[in-house]
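Quick one: structure below, then a few questions.
As you look at this complex, bear in mind that one protein chain is not there, while each of the others sits in place.
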Amino acid sequence: MSLATQIFYAVISVTVATAYGLTLGGITRKIYARVHGRFGPPVWQPFLDIIQTSGRRVSVSHGNMFLLGPVFRLAGGLGTYLFIPVIYGSAVFSNFSMAGDLLLVMYFVFFGQLGMALGAGQGGHPYSPIGIARGLAQMSTFELPFALAVIAVAIQYNSLNITSIVAAQQGGFMNWTLFTNPLAVVAAMISLLGMNMHSPFSIVLAPQEIPIGPPIEMNSGFLSILQTNRGLFAAAKLVLFMNLFFGGATNLLEMVAKTFFIYMFSVFVGAAYPRFRPEQSFRFFLKWPTIAGILSIIYIAYLGGTS
Amino acid sequence: MIRNMAVLLAVIGLVAMFLPMVTDFQERENLNELAADYVEGSINDLNTPNVVTSVIVTYRGLDTLGEVTVLFLATVGVGLLLKGRKEDMIRISSSELLGTTSSVLVAMIMILGIYIFTHGHLTPGGGFQGGVVIASGFLLMLLSNVNVKMNHSIMHFVESFSGVAYVGIGVAGLVLAIGFLNPGILPLGRFGELFSAGAIPVIYSLIGLKVGSELTSILVTMGGEK
Amino acid sequence: MVSPIYILILSLAVGFLLSILDKGGRRLSLTAFYGVLTFNVAVVADWLYRFVFHHVPNLVINTAGFKAPISINLELGVTEAFVLLFANLTGLLAAVYLFRKFKESQVSSLILYLLLIMGVNGLVMTRDLFNMFVFLEILSISTFALTALTRNLKTLSSGFKYMIAGGVASTFFLLGVVFVYYFTGSLNLGFLDAGQFTGVSLIALFMLSVAVFIELKPFPANGWVLDVYQSVDSGIVSVIAVVNSAAVGFVFYKIMPLMPQNFLTVFGIAGVVTFFFSNMMGLKQENAKRLLGYSSVGQMGLLMAVLVFTANAPTNIRYLIIGGLFFNHLFSKAGLFWLAGIVKQEKTRDWTVLRNNKLLLVLFGLFIFALSGLPPFPGFWAKWEFVKVLVDAKMFFVLTSVLVGSLFELIFLFRWFTITVKEDNSELEPMASPHGSMVLPASVFGLLGSVAAFAVMKYFYGFGWLQVLPIGAVLFFYLTDFLPAKVKGFLSLGAIAGYGYCIYPLIESNIQLFFGAIFIVGSAVNLISTLNRKNQSRGFYGFLLMMIFSFGNLLIATSYLEFFLSWEFMTIASFLLILRGRKAQKASLMYMIFSTAGAYLLMAGFGFAPAPASASALILAIESVNLPLISIIVLAIGFMIKSGSLGVHIWLPEAHAEAESDVSSFISAILLKAGVFGLMMVAISYVSHAPSFDVFYWIGWIGVLTALAGAFMASFQEDAKRLLAYSSMSQVGYIVAALALITHLGWVSALYLVFNHMMFKSALFIAVAGIYYRTHTRTMYKMGGLISKMPWTFMTVLMCIIAVSGVPPLSGFGGKWLTYTAFITKGWYLQAGVLFFASGVSFLYLYRLIHTIFLGQLKYEHQEVREAPVWFIIPQFIFLGAIMAISMFPSLIIKPLNVIAMRYFDSSIQIEGLTIISDLGYWNGNLIMYVTMGVFAVPFILLLLVKGKTQKVKQFNIVYSAERPESPQTTHVAHNMYAHYRKALGSWTVPRVEAFWSGVSEWAHAFGGFFRRVYTGNGQTYVLYIIMYIVVIYAVMGVQ
Amino acid sequence: MISSYTLILGIALLIIGFYAMLTRKNLIKMVIGFSIADTGTHIIIVSLGYLRGKTAPIIDQAVSAVNAVQKVVDPIPSALVLTAIVIGLAVTAVMLSFIVEMYRKNKSLSIDDYQELKW
Partner (left out) sequence: MIPVIIIGLGVIMLAAAIAAVYFKSLLASIISAGVISLLASVIYLILGSPDVAMTEASIGSGLTTVIFLFALHRVRKGKSDD
């Protein structure tokens, strides 16, 4: 189909994803509140935040790289989302997945984080580089189990092309990767906790130690860009996990349902656990999930898992 | 302790090395082929009764030239080492008896020395033995009367002259008769005569002079004359 | 056409006359003295010319007018003339060196010296055993006496020890001669043959040969000679060390045909043992002349081993080996002793005084290089051929001890050289400028050594001007050193272009073209950054061009030797470049040691490899070569040392950090690729003839672990260049791992990474060079906030970081995609996992590099820092342009690489339009770039909308709970950034490899120290050693 | 017969000479050992050349020119020994002058006091 229709479809899919991501954010805040025994803000609170921050009259900048930080961040979120075929079979939601395979998506995640790191660095506040140092270190550790899981998936389906992986998991929930190679899913889900930076692994934002960490100097308009990205990026990650491990989605409703439960997994864990110290979290990622990942590979490659 | 052990071990090793030499060593009955050639050659070609002299002076002439050089080197070496300082040798004055007899004896020793190295090719003995006798003559003279002053320049002159003359004869042999140090340059003369066997007597007397002067200068330097 | 007997005659005549001539004035006797010495050299030179060019038969001179067995005969053949020419020449030059001393001392020293040289001539020429004894005595007594030329307690006591030992040896020699006569009935070598010696007569031969072997100072029994080398006057010592040993060595050569095989092997092994232990002991040696003593004793041991073990090699090879090693030892050892005489410093550490005399320093370097067997000097060719002979003869014990021995020798020689060049000599009083007569001999020998080097290259191996070009470049720039740096820079750029033009026709395959592009074009662009040098930067461009030309020669080398020659030229050039760094002594020494260890492995590996059949370039010819397993392993290790793999990587960070800033970009971007090029060559041969044991599986693991270790170590560095060095190590680890896959996709990704790494690493190093130029510091936490001062450099570093980390739009992602797909398709899953982890960790050090230098708070002292000079910016942006081009159109590079790899494997990727499809996934670089641009544009527009009325504030105005931050230093997070990660890793970050290697060197020095205790200094013990040595050899040989 | 005795004697002297060189600390005693060893060597050489029942190689009334070859001892070893003896003297002379100079510098005759150059 022509480039114009492709872009139009992409816009639709992005708006839907962003809206869905932000509402998920609101629901999470509601759940945290309930756990803490208070009512918590309305579910559409993130939308209000964006409107409130983008409307600010005064904004402060620390130089060009500082301005480009949020741009990189949102571009990263957008790019990650656009390279994943969201709904199997539908033209509207297949986005630009023909550009690259699973590796492209995995590496595009870094695009956003790298940009954010540079922007925050330029901010000049000591908290942001501390946050970023923790973020990068933790990212390198949780990336390992996720990579092992991805390799296991690649071996199992003998392809890195997301659409073909989803295609292989169609026909009943029994042939989802969850059931065919559970260890890989275990490793991936634990690294998802790291990705979403919920409580045990929230050393990057670490509200008490380094309040909000990297984006500390961001203000007004730039903050709004970051908040939109928070919604979109979360949605992108969930869709990716859904496609890889939970059999993808043939229609929008199925997509919403599955991603909702994936997200609730990390929220509930987040709500229940206190925060790790940085070295504890690095060591944790390098121990159990990695072993799970390695076992999954061995299971798939050598013990002749169902492929 | 280990040191003595090691020395003992070394000595036992040496004995073990030489043992087979001794056990199955049996005396030869007759000359080997090379020695027989030497004996005939010495009689017919060189017309010299003393075969050892012919071997030393002509057949293995280069050895003897080397030998003289070694002695010359020793003299020069000792000179370099000891000449550095004037040691005042307190010489016990020799008894009167030694003084008088030495004046007679020295002359006789000199004549004996000269006789030995001139008749080198006839009778046993030769340049080396003659030279040493002359040196012992000078030594006697040196020891007997304290104040005799050796005239160094003559000593050096005799030494250098005889050396160069020896090399000169060698070169003459090369130029005239195809071999370096070949005695053929002078007539062979009759067997057993004084003036026979070509240049052998000349060479041997030159060697005698050289050895005599060199040993004297060694003794003088070692003795540290006044 | 003078008969050589006149040498003996004239020396004797003048010797006897000298005391009289001296009466007529010292000037007269001196003229006669030098006249005779020159006459000797002239006669022998004339005869050598006649033998070599007119093929005149060997000259036999009979004395006393009779044929051989009756009288003594002298013989002068090619070998005698060769040995005598150089012995007499050294004698003459040593005499010139001693000119001032001869003028003052007594005439007897002149006589002694002259007769010593005569003794040498006689000893070499005579064919009669007893005559040898007499000449040996002449030689020894004159040497004994000459040791006392400078009179002090040390010389006298060492002279006495020398004499006692010499006396014992000649007693055994005499006994040997007489017993030989008793058993065989003849004294002339012409009439003796091995057949005559059976049963008891073997003992006679044993005594004779062991006496000569003792004179050649074998290992435990050579204490007596070392004291002489240490204390006696350098001129005399150079004669003893070189001329005497040459003559006695030749005597050993003459009586060798008589010896049975078990004698020869025992003597050969004793020679090798001497070489190995003397060099090991040399490690611990502080005194300069005693160190030279150890080295010359070692070299003599090596010469004996060579004489014995090359017995059945073809004669011209044998002559090259023996002649090469002999001449090499001769001119470098004599030269070094003369220099020792001129410098007059006891300790090797105090030789830094030599620095203020340029000529002597050059000569000193020349001799050190020659002695350690580096090209182009004859020692290099001799060692190469000797290794080949040893390999053919399957003597692996000898091979390893010779190689390890030469490595020890190289270590202590280069430690000495680097200390002399680099250590500070402030507290030493400057060296008095030496008298002309002392400098002349050393420079004559320096010249002679180089001429001989080129003679061997030209006549023996027929190497053309291309192989000599690297040296030519050094000479040219040495002569034009007065020109300003800029002129020389452009000159060298032109030279590189010319060179590229010349070797273009010689390139036959596109893999050569690919590496050519990296080596030649890469260096040319890198060279632009060196144009920023002020004043003359003396000696820099010469070595730089030498390195670049030797890269080029590597490509077009057709034989193993040609490849190894340019490999060694490259090592020398890079060593000298690194040496220029301010505190580069330890770094350059470590670099040289590791490179030479690698070179020796290569030498052994090439020795085992069968010669390539076709005459085309080695990289192509090696396809048909069936490399044996041992050769593959050894070559692979050798090449991996050069590319800094884990375990042998400790030289890499030192070399990068300490080298001058614009040199380190050459080293990391291009020099490491030479190692990869070599490894590729081994892999190519491995493809078609894979041996049983799967070598490349383990090389794969090493590559992967290097990548991981490199990334971790880089993250914990404080020094920018050290960080980049470890990052290069990690990236090359990727390349080596990909190469080890031995699949089509593996090689495509390896070559892609090679190209990519060359570009972004050069750009990064040049950027850091620019920063260093402006801020004069390399430690990152001292910098910060430079983005406002150096925006262009920031731009380069930003783009390079994105490229290195593999974040999609740029070419780095291509490399990652190719590598991971290759690894997964090959089935190396765990390795792929580790690589993922390594690339995750690479983000850490990349962010650390850019954050600590550019972002965060600007320090006070960097307020007025300006942008890096234009010469740094240009090459950076050339490389950036190339990176952008490849990112936009990846098929630009993928298509040629695909073709290259298809020469060895069938293709595993299809290229449809702009998408590259592998059997796992697909990648469309071009579409990704557009989508990223598009995706970047949307938030950018959003930003412009929102930005409207932002107010730019100073860096210091931050959200600090209303307090004013104290100072930029405290608020800039840079020092020990990943401390928490290091704590998490715990014991994994302990530098185990450095500890291992320092342990190894500790052990080597300890052993050296331990064996040194053998020389107790007691003359009597030395005699005991000699006799024990004879007894032990007698027992080992089991003579009857 | 005789020459085997002299040979044994020569070897014994040689070994005693070496033993003296190896054990005696005094420099002069070492040189004496050396000269004894030298004498031993010369005896060995001459005894090697001895032929049973033969006389000196000088042609005079006792040994006529015609049957000289059957009557004469081997001349070559004696020629060699002549040179060897003088060389022995030369070496001993140089050694002794070294000892004198060393004594003048260091006032000691024991080999153990000349050990400053080691390792």
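Per-chain numbering from 1; labels A, B, C and D assigned in written order.
Operating definition for what follows: a contact is a pair of C-beta atoms (placed from the backbone, for glycine too) under 8 Å apart; a residue touches a chain by one contact, two chains touch by 3 or more.
None of these values were measured; they are calculated from a predicted model.
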| item | value |
| --- | --- |
| Partners of the unshown chain among those that are drawn | B, D |
| Which of B:T75, B:S102, B:S136 or B:S213 contacts the chain that the document leaves out | B:S136 |
| Missing-partner contacts on chain B, residue numbers | 50, 52-53, 87, 116, 124-126, 128-129, 132-133, 135-136, 139, 215, 218-219, 222-224 |
| Residues belonging to chain D that touch the chain removed from view | 1-3, 5-6, 8-9, 12-13, 16-17, 19-20, 23-24, 26, 28-29, 31-33, 35-36, 39, 42-43, 46-47, 49-50, 54-58, 73, 77-78, 81-82, 85-86, 88-89, 92-93, 96-97, 99-100, 103, 107, 109 |
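Keep this in mind: only the chains that are shown with their structure count from here on.
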| item | value |
| --- | --- |
| Centroid distance [mean C-alpha coordinates] between chain C and chain A, Å | 54 |
| Multi-partner residues of chain C (at least 2 other chains) | 130, 134, 137, 141, 144-145, 148, 151, 179, 1024, 1027 |
| Of all residues in chain A, those that touch chain C in their complex | 7, 54, 57-63, 65, 67, 70-75, 78-79, 82-83, 96, 98-104, 107-108, 110-111, 114, 117-118, 121-126, 129-130, 132-134, 136-137, 139-141, 143-144, 147-148, 151, 154-155, 158-161, 216-217, 220-222, 224-225, 277-280, 282-283, 286, 293-294, 297, 301 |
| Residue numbers on chain C that touch chain A, as the complex places them | 785, 787-788, 794, 798, 801-802, 805-809, 813, 816-817, 820-821, 824, 827, 829-830, 832-833, 836-837, 840-841, 843-844, 847, 850-851, 854-857, 920-924, 927-928, 931-932, 934-936, 938-940, 942-943, 945-953, 955-960, 971-974, 977-978, 980-981, 983-985 |
| Residues of chain B touching chain D in the complex | 4, 7, 10-11, 14-15, 18, 21-22, 25-32, 34-36, 38-40, 42-43, 49-52, 55-56, 60, 63-64, 66-67, 70-71, 73-74, 77-78, 81-82, 85, 123-124, 128, 191-192, 211, 218, 221-222 |
